[in-house]
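Apart from one protein chain that is not included, each protein chain of the complex appears where it belongs.
For clarity, chains are labelled A, B and C in written order, and residue numbers in each chain start from 1.
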Amino acid sequence: MDMKKVRKEKFADFLATLAEQKLYAPQKVGESLRFAPVTDSGKVELEMSNTTVPPKSVFFPQTETLYRYEVGNTEIQQPAMGGVDIVLGVRPCDARAQVIVDSLFGWDYNDPYYQERRKATVVGLACNKPCVNCFCLSLGGGPASTVGLDLLMTDLGDAYLLQPLTEKGEKLLALAGETVETAAAGDREAAESLHGQAEQMITRKVETAGVAEKLPGLWEHSLWQETANSCLGCGICTFLCPTCHCFDIQDEVEGLEGRRCRMWDSCMFKEYTLHASGHNPRPTRRERTRNRINHKYSYFVQKFGHTACVGCGRCINYCPVNIDLVEILRQVKEAL
Amino acid sequence: MVNVDKLKEIARETISRDDVKYLIGWRQGTYGFRAAPYFMSTPEEAEELIFSPLCTNNLATYLTLAEKLPVPRGQEPDSRKVALLVKGCDSRAVVQQLVEQGISRERVLVIGCPCRGVIDQKKVEAKFPDVREAVSAVWDGDTVVFNLPGGSVAVPRQEVLAGKCLTCRYPNPVIADVTVWEEVAVWGSDDYVDVRELEAGSPQQRWGFWEEKFASCMRCYSCRNVCPMCYCEDCVLDRLNPQWIMRSVNTAENTAFHLARAFHLAGRCIECGECERVCPVDIPLMKLNRKLTKEVRDKYAYEPGVDPEAKPLQASYRPDDKEDFIL
Amino acid sequence: MSTEFEPNVVAFLCNWCSYAGADLAGTSRTHYPSNLNVIRVMCSGRVNPLYVVNALQQGADGVLVSGCHPGDCHYMEGNFYARRRFTLLRELLEYVGVEPGRFNMSWVSASEGAKWKDVVGEVTKKAKEAGPFKQFRRAKINW
Partner (left out) sequence: MNNKPKIGVYVCHCGVNIARTVDVEAVREFASRLPNVKVVRNYAYMCSDPGQLLIRDDVEKEGLNRIVVASCSPRMHENTFRKTLAAAGLNPYYLEMANIREQCSWVHEDREEATAKAKKLVYAAVAKARLLEPLYEKEVEVEPASLVIGGGIAGIQAALDIANAGFKVYLVEKTPSVGGRMSQLDKTFPTLDCSACILTPKMVDVANHPNIELLAYSQVEDISGYVGNFDVKVRKKARYVDVDKCTGCGICAEECRLKGRIPSEFDMGMGKRSAIYLPFPQAVPAKYTIDPERCLYLTRGKCGKSPKCADACTAGAINFEQQDEIVEFKVGTVIVATGFDTFDPTRKPEYGYADYDNVLTGLELERLVSASGPTGGNIVLGEGENAFVPKDIAFIKCVGSRDKSVGNEYCSRVCCMYTAKLAHLVEEKIPGANVRIYYMDVRAFGKGFEEFYDRVRREGIRYIRGNPSEIFKRGDKLVIKVEDTLAATPLEDEVDMVVLAVGLEPRKDAREIIDILRLSQSADRFYLEAHPKLAPVDTATDGVFLAGCAQGPKDIPDTVAQAKGAASSALVLLSSGKVKIQAQISFINENTCRGCGYCVEICPYGAIELVTISRMGNPVQVGRVNEALCKGCGACAAACFSGSAQQKSFMDRQILPQIAVLGVMR
């Protein structure tokens, strides 16, 4: 597969060749970055560390209508599915995360809403400068991991190197026509060198081996209470996690029109496990904190064979009270 | 002035008391320019205690956030005190919690830490983008000194302090059982310039300002959960029956959520700025809260969190309250 | 039929003064626009400010809260509390970009049927001027 590159001055033209497609890319919404439909290529923001909201929001929107109905009428109308052709600017960690989420949405039931969107072409953007709390290397990823990507872009300074990885990636390059050029000799080496440098910058590490096996034995360990002491019980860590995928289903009625929809839910919320009876099997933040780590590093491993964490560092970056997953895993490792 | 050894000494003494359950303070965070809330229950733990420009968290939240575990039959509930380190702004939260009876005075031991302003992490990170390891900081005159790996760097306070600290009028705790060191001089004043700026626009401009910001909200509820005044057992804003606000995350529901949250804080917000600090999508929530703080001050000459004996604003009135808009 | 925009106004009236005043307007056969619909509560002090936010969200183009004149409250103080709450709420709504004419409050006594007519006219006019409320209207957003 031939590598191409697009010069930055031509990047807008490159995006224009995709104008017919439903393209999502990082953009500023309000005060933060997230993936949003591109209407103005000038707003696409690739000079970033990573988006605040991971691209899971494209494949698995925070709120999604499953069907609509009229009160008193058993007929339902399903909304159009899909609506995403290309997701561009995905960091390798987030692309790997989406592959992890795939196992959930395609396990006992093939979720059509999700799967339809997953047909989109995923264009990755290698990390030249990982963030402070990145620890992807510890989880088998890396700043230029290609898992889950159709095409990998690397920022070479004046151009993006475009490395197709799948047929979908090739197709996209074919569309690009004149806006891209064949990569020059040395571009690949330059990219690899950048990737290597990026790896060097990643200082945070976790030891995952044995964690899944060890966690059940730490059920009553004091570390959960110690962690939960400062936990606010908000949804930042889970909502911003690229692999967290829990949702709630609600009927919302307006007058005589209603819809059934699903929306992200968070295991850190008290209501998450609240029974109709009033009983709550995870009554305090201690149980909820413990569940979050166990789910990512034990239950998910048992069920799907891999951890539900890619080391993107968001939960650490955004936690208002400095609850640090790397630190928790260290404690797990050290716990007797 | 900031004698951390003295603080540690007081903390050790406090935690050694039989009537103290635990002490909440700060310690150095795990990376960058962070401090983390620190729950101590043994005197030895005091060694890690810090008080520095990194100590942004308002620990008063934990007074009301603390979960009450079921007390086994035949046992008495733990009625020991919680000791708490407070900055000036944090102390106002304690006062307001007392006003609203969220806590009882005899259950709290307030250790006052006069404060010269805490940092805005984003401002500091922008200044030192390549710093990866945990960095400590101290106040020095009108600067904050960061002990970076390559050596210490002093930065004028104005450049790194959190917005709330630049206009701070209460650097010294308004309530404290012990004050650790001498009070600092007040340097700030507040004309609500940020609020006035936005007020000056047309309704369209104002909605233009807020629309995308509210749209970007994920309803993670961190703003609510971190707020020392938000401690309902069961918040109306995510209740299902009656359902005030639908679970759908969109501009309409998010706006209603933020209006309701701001209104519930009218006359109660003590401007610790925590909601804005914790917001992962950087919604300028203090700009919303401060609108009401300003109106409350202008219209009712009321300031929450300064007088433990005060009546709550929303539970009082004066027969001659202004009513110029009423038909 | 004209296709002119007709606003939808939701009003919360206290049982003792304003609702009685509105009844009196009816008994006296005064005529006023039909855009305003009333929800009866016992006292203006019962009106939760979130009702107003909710009404706007649910499709109201204007909201009115009406109670007894200060000092005349059947429950003595309810309207004083309401006055404080809604003064602040109004500031907040305007601050986020809700047009000033959308939220109104009035004192209408049981004897002021004529005033009620004027109030309805006034709030309907203001809501009409402000146009359809779109800012955080719930209906069909993201449907």
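Following the convention adopted for this analysis, contacts are C-beta pairs under 8 Å (C-beta built on N, C-alpha and C of every residue); 3 or more make two chains touch, one makes a residue touch a chain.
No experiment lies behind these values; they were computed from the predicted model shown.
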Could you tell me which shown chains are touched by the chain that is not displayed? A, B, C
Absent-chain contact - pick from C:60, C:105 or C:127: C:60
Sole residue of B:139, B:231 or B:257 that reaches the chain not shown, by the stated touch rule: B:231
Contact with the hidden chain (one of A:37, A:112, A:216 or A:255): A:255
I need the residue numbers on chain C that touch the omitted chain, in ascending order. 8, 10, 15, 19-20, 22-23, 25-27, 29-32, 34, 37-43, 45-49, 51, 54-55, 57-60, 71-72, 74-78, 81-82, 85, 117, 139
Chain A residues touching the chain left out here are 71-72, 254-255
Can you list, in ascending order, the chain B residues touching the missing chain? 68-73, 75, 77, 100-102, 231-236, 239, 241-244, 264, 311-312, 314-316, 319
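In the analysis below, only the chains that are shown with their structure count from here on.
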Central chain (by mean CA position): B
Centre to centre, by mean C-alpha position, how many angstrom separate chain A and chain B? 31
As a quick test, compute the distance in whole Å between the mean CA positions of chain A and chain C. 46
Chain C: positions in contact with at least two other chains: 138, 142
Scan chain B for residues touching two or more other chains and write them down. 214, 246, 248, 250
For a test of understanding, state which residues of chain A touch chain B in their complex under the given definition. 29-32, 34, 52-53, 62-63, 132-133, 203-204, 226, 229-230, 232-236, 239-240, 248, 250, 252, 261, 263-264, 266, 269, 271, 283-285, 316, 318, 320-322, 324, 326-327
Residues of chain B defined as touching chain A within the complex: 29-32, 34-39, 57, 61-62, 65, 67, 69, 131-133, 212-222, 224-226, 238, 246-250, 274, 277-278, 280-284
Residue numbers of chain C touching chain B in their complex, please. 49-50, 53-54, 57, 70-71, 77, 80-81, 83-85, 87-100, 104-107, 119, 122-123, 135-138, 141-142
